[in-house]
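Take this structure, written in structure tokens, and hold onto it; I'll ask about it next.
A protein chain is absent from this complex, but the other protein chains hold their places.
Letters are used for the chains, namely A and B, taken in the order the chains are written, and counting of residues starts over at 1 for each.
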Amino acid sequence: MNGGKTFNWLGWLVLAILLSLWEYGARASPKLQFYIPPVSQILTALGQLFASGQVAGHLLSTLSRFLEGYVIAALLAVSLGILLGHFRFAYSLLETLIEFLRPMPSVAIIPVAVLTLGIGDAMIVAVTVYASLWPILVNTIDGVRNIEPTLIDTARTFGLRGWAILWRVILPGAAPYIVTGLRISLSIALILVTTAEMIAGSRGLGFFILDQERSFDSGNMYAGIIVVAALGYGLNRLFLALEGKALGWRRGMLARESV
Amino acid sequence: MRESKLNGIFFLLALFFVWELASRSEWVNPLIVPPLSKIFVSFGSLVATGDIPLQILASMKRAAVGYFLAAAVFIPLGILMGLFERCYRALEVVIELLRPVPPPVVIPVALLFFGLEDEMKIFVIFFSCAWPILLNTLDGVRNIDRLLLNTARTFGLSHVKIIWQVVLPACSPQIMTGLRVSLPITLILVVISEMVGSTDGIGYFILDSQRRFKVAQMYAGMLALAVLGYALNLLFNLAHRALLPWHWGMLRKEQG
Partner (left out) sequence: MPILEVENLSKSYRQLGGESTLAIGNVTCRVEAGEFVSFVGPSGCGKTTLLMTIAGLIEPTSGRVTVKGKEVKGPPPNLVLVFQEYNKSLFAWRTILGNVRFGLEARGDGSQGADAKTRELIDIVGLKGFEKHYPWELSGGMQQRVAIARALAYEPEVLLMDEPFGSLDALTRLELEDTLLRVWAELKTTILFITHDIEEAIYLSDRVWVLSRRPSQIIQELLVEFPRPRNQLATRAEARFMAMRNEIYRQIGHAP
């Protein structure tokens, strides 16, 4: 990326040009308007949705499901990951199972979830947890396994045992990997929540966007998409900020990226 | 290593056994979790009658078009943006604004444009693969060592020749990474888009089976999907080895 952080005039200009073309193109052709309403119309719709509170409920739904799913997944996956990373035997047992389940896209679990949990929050949170588990789990295992044995030996020389070693050596050492996994799962969780809402939901931004499409209200549909994008962006920024605080001492670690 | 693999296999088999038992003894509701044997039988017959293969073919057709289209568009774009700072700056803002859009959310847009047709899924996949492919290609070009370029220059190569003979091969591993990452993304999105709006395909098949309460069939579909994912991975590795034998060798060496 540009280290100089000079303002990207050209980029914004290009954006402005594209938006103008969009605006005038959409206004000029009524047929096009159906598929891509003018920018102004979308923005107006966006404003109205917020003003009327219509979208607030959906936003809150999506956000709460996301948080529930993500946090549960994080707690589960990190704990499990540390265990599996540390105890070779446990890992050897589960390794094949993990390798077996990984190639299956997590979204395929949605029908099963609907079958067992019906339609609603529980189902959505469940699939989110399932999907978000994997990147965190895999990266945590990696992080723990990659801790230099020398480090642990050093800690033991200093008289540290069991939990102390876990807390003061393993966790900090594996932290960069864990954080990478957490970051990847952030987008995955949002994707799963919105997807589940689309396939089998009655509330939430995913449902809202699809519903607007079905009602042929493209303006609202695009407005909804903007809201989701903004949500995703906001969550990402929040994450980066927290990450910066927690891991100020570490930058740029390698970790396995997986979806 | 062998021993730990064996452990894992035994554990898996033990799980299978527990599953079978739990379902048959109705410890878990067999209507929701049918016995594993039933699922395997269902899987076998669906493959034999060609049902599953047909669905997979339908999905793969769309997936392939979307995937390769994205590659055809975004690899050259990434290279251009990597080589020409102007080009990068020009598109940077637009890209950064589009990036946070979670791919599935684009499905309703695609539905609006294309209805339930193949084009809908192709569009979604195209959009979803865009960023990994573009950004990895971009990275690959920008991270080319100055020294490599200076080497090409000292041999008197023209700019065009440098791009063709040095830049492209040098960033090909990174391009490969982008393509590799896009593979599971493609699979996920073809499934999602079929679940939301389709009349065939493996994603549709799984959801439809669930809706009709053909539960064993549903699990069979999931199994097929897992096998498909595994097979695609294998295929990709073969392609990697064939296209970039030198890189493949390096990776093998690093992994020890």
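Note that in this section a contact is a pair of C-beta atoms (placed from the backbone, for glycine too) under 8 Å apart; a residue touches a chain by one contact, two chains touch by 3 or more.
Model, not experiment: these values are computed from the prediction.
Contacts of the undrawn chain with the visible chains, over the full complex, involve B. The omitted chain makes contact with just one of the residues B:28, B:226 or B:244: B:244.
Considering the complete assembly, subunit B touches the hidden chain via residues 145, 147-148, 150-151, 153-157, 165-166, 169-170, 172, 244-247, 249-250, 253.
Convention: only the chains that are shown with their structure count from here on.
Every residue of subunit B that touches subunit A in the complex is listed here, in rising order: 3-5, 7-9, 11-12, 15, 32, 86, 89-94, 97, 100-109, 111-113, 181, 184-185, 187-188, 191-192, 195-196, 203, 206-207, 209-210, 215, 218-219, 221-222, 225-230, 232-233. Those residues of subunit A that touch subunit B in the complex are listed here as 2, 8, 10-15, 18, 35, 88-89, 91-97, 100-112, 114-116, 187, 190-191, 194-195, 198-199, 205-206, 209-210, 212-213, 216, 218, 221-222, 225, 228-230, 232-233, 236, 257, 259.
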